[in-house]
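Mind having a look at this structure? Questions to follow.
Every protein chain except one is present and positioned as in the full complex.
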Amino acid sequence: MKKVYVNEDWCLACHLCEYYCAAANSGATDMIKAFKSGKNPIPRIQVEEGSEVNFAVQCRHCDGKACVKGCIAGALSITPEGVVVCDENKCVGCGTCILSCPFGCIVIDEDNHRIAKCDLCTKNHDGEPACVQGCPNNAIVFEER
Amino acid sequence: MGVEFIYPEFEVIRNDERCIGCRVCERQCANEVHRYDVERGRMMSDETTCVNCQRCVSLCPTRALKIVKSDCTLRENANWQNDTIKEVYKQANSGGVLLSSMGNPKPMPVYWDKILINASQVTNPSIDPLREPMETKVFLGKKPEKITRDENGRLITDLPPHLELSMPVMFSAMSYGSISYNAHASLARAATKLGVYYNTGEGGLHEDFFKYGENTIVQVASGRFGVNEEYLSAGAAIEIKMGQGAKPGIGGHLPGMKINDEISKTRMIPKGTDAISPAPHHDIYSIEDLRQLVFSLKEATNWEKPVIVKIAAVHNVAAIASGVARSGADIIAIDGFRGGTGAAPTRIRDNVGIPIELALASVDARLRDEGIRNDVSVVVGGSVRSAADVVKAIALGADACYIATSALLALGCHLCRSCNTGKCNWGIATQRADLVKRLNPDIGYQRLVNLVTAWDHEIKEMMGGMGINSIEALRGNRLMLRGVGLTQKELDILGIQHAGE
Partner (left out) sequence: MNYVIIGNSAAAIGTVAGIREFDSTGNITIISDEKYHTYSRPLISYWLEGKVTEKNILYRPADYYEQNNVTPVLGRKVTKIDAANKSVLLEDGLQIQYDKLMVATGSKPFVPPMNGLDKVHYHTFMSFDSAKAIRSEAKDGMKVLIIGAGLIGLKAAEALSAYNAKITVVDMADRILPSILDVRAGVKMQKHIESKGVKFILGTSAEEFTEHSAKLKNGVTVDFDMLIIAVGVRPNTELVSDAGGNVDRGIITDMTQKTSLDDVYAAGDCTVSYDASSDTNKILALLPNAYMQGEVAGRNMAGREFRYVNAIPMNAIGFFGLHIISAGSYDGEEYVEETENTYKKLVFRENRLVGYILIGDVRRAGIYTSMIKERIDLGEVDIDMLKEKPQMMMFGKTRRLDKLGGITK
């Protein structure tokens, strides 16, 4: 299954992936609209900055799937392709998946009392996820491994 | 802190309707022009340190930024122009030699732009490069005067060593130190992929790049940095650098702060010490001395590598080239006065040397006149900007061209001409690890390959238009060129006729 991977040698901690991600998942048609309409778009990808290396982290769609198994609302599920997705109507924002995710990849959407997570942009558009498209240094790739 | 005489050259124009405060401009500016004002919740800028490298403009995800030339102006004066006055202010302030980078920006004549290329019509057919074979492969090195045979009548094919180029373009010398590890990696990988050569410059060869040796020209310059037997043997050819177009007559200076562990190891000098290349080679005061070095290097490498001698285009370049051709060199590289550099005194860069077009024409003519043109190949550089410049250079007599500024542009350089600060925001002319990282060689090498491949297509198209299907048939074919707006003297030196003649 194709997943998003980050090569920390090339991550510049420019944080653009977070903005492209947030905008793509905001439902707005462009980034200005996404950020300038009073809402607070939530990125599903998070950049960690270090003194020497930086990298972005997002859902690994891992084998453990502790988030799906632990979800109290049955909001998280796995698509036939293996993508972990969240039914935003069902999620109550309890945080059990945040407690469970070993990578710290699930974020809280406080405004909407639910969580937000990477679904590889399957809901947003075809082709490559927004973070991959927006990375200026090819540090984020979408590939099979 | 006294009065600041100089108003910032650029203004950052930020469209607040578009700015979303993502702060990428702030994070990506090594000159710290941008900052986020938390209290006001918006981005601010201080243009005093802006070099107009366009990094922020390029990365801004909402195109909220543009950098414009400030229209704050001094009173107009054709003699005392703004820049001239500001340079006086700078020197009155610092007391130092003005330093600058990249090529001469002054409005000197660009002869390439006054030369036009011929095309076939009716009587001699043009050739479609998409349908018919078109040869741009070039061999550099000594060519035998005549065919010789052994007693059995078989051809004697023992030739002196040559460089084989898939097309007549190479990346010219840029040292590891003046440019980054990742810039070097990009050049090395691109040269290998393209079947051409890149050049180490005088900075030695990092151990990681020995594997690209077959496509590497290793340079020996006056500082002799990083030169040892292993280094000389690693490359496909050795270049002796006598001069550089951007700063003829002077040496080089890489400040100690740029000499980090890796560069120290590669150059074989202590970490943190200034790397000073003397103005002359202290063992070369004559053509005979040069010949000694040429032969020493050949001897050291088992006579397997062609030796290039690189000189700056200066007033008596033709006579110098004639001497170089007789020194035993296989290839002469001539660097014109618009050539780039990582750092040069501004006065030298802008006032010393001559245009490459004139130097090339006179060198080629001189070597032909003396019957020694086939003893050497001629490579020219110093602002070869496009495939058209390459075609014109070949027609004027060059065997191949060196490009560097174009290559850096492909890597992201925006010609802000601030290489000497060491804070290149594009990760090219810097050794700061966080900045070097910005140039991913996976991207850089592909862009270089794209550029040179595109030029190859264009060269073939122009050749086809002239009805020429081999680059050999174009070389020195000045009948394919015409001048416009040139004096008779200029036409005579270039050896071409005026348009309409």
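To keep things simple, chains are lettered A and B as they appear, and every chain counts its residues starting from 1.
Operating definition for what follows: a residue touches a chain if its C-beta (ideal position, glycine included) is under 8 Å from a C-beta of that chain, and two chains touch if they have at least 3 such contacts.
Note that the structure is a prediction, hence the values are computed from the model and not measured.
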So which of the visible chains would the left-out chain be touching?
-> A
Of A:A23, A:V84 or A:C101, the residue touching the omitted chain is A:C101
Name, in rising order, the residues on subunit A that touch the hidden chain in the full complex.
-> 3, 5-9, 46, 48, 50, 53, 55, 57, 60, 66, 69-70, 72-74, 89-90, 92-108, 113, 145
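Keep this in mind: only the chains that are shown with their structure count from here on.
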Distance from the mean Cα position of subunit B to that of subunit A, given in whole angstrom | 44
Across the complex, what residues on subunit A touch subunit B?
-> 9-10, 12-16, 19-20, 31-32, 35-36, 52, 134, 136-139
Of subunit B, residues touching subunit A in the complex = 17-18, 20-24, 27-28, 58-59, 61-62, 433-434, 437-438, 440, 442-443
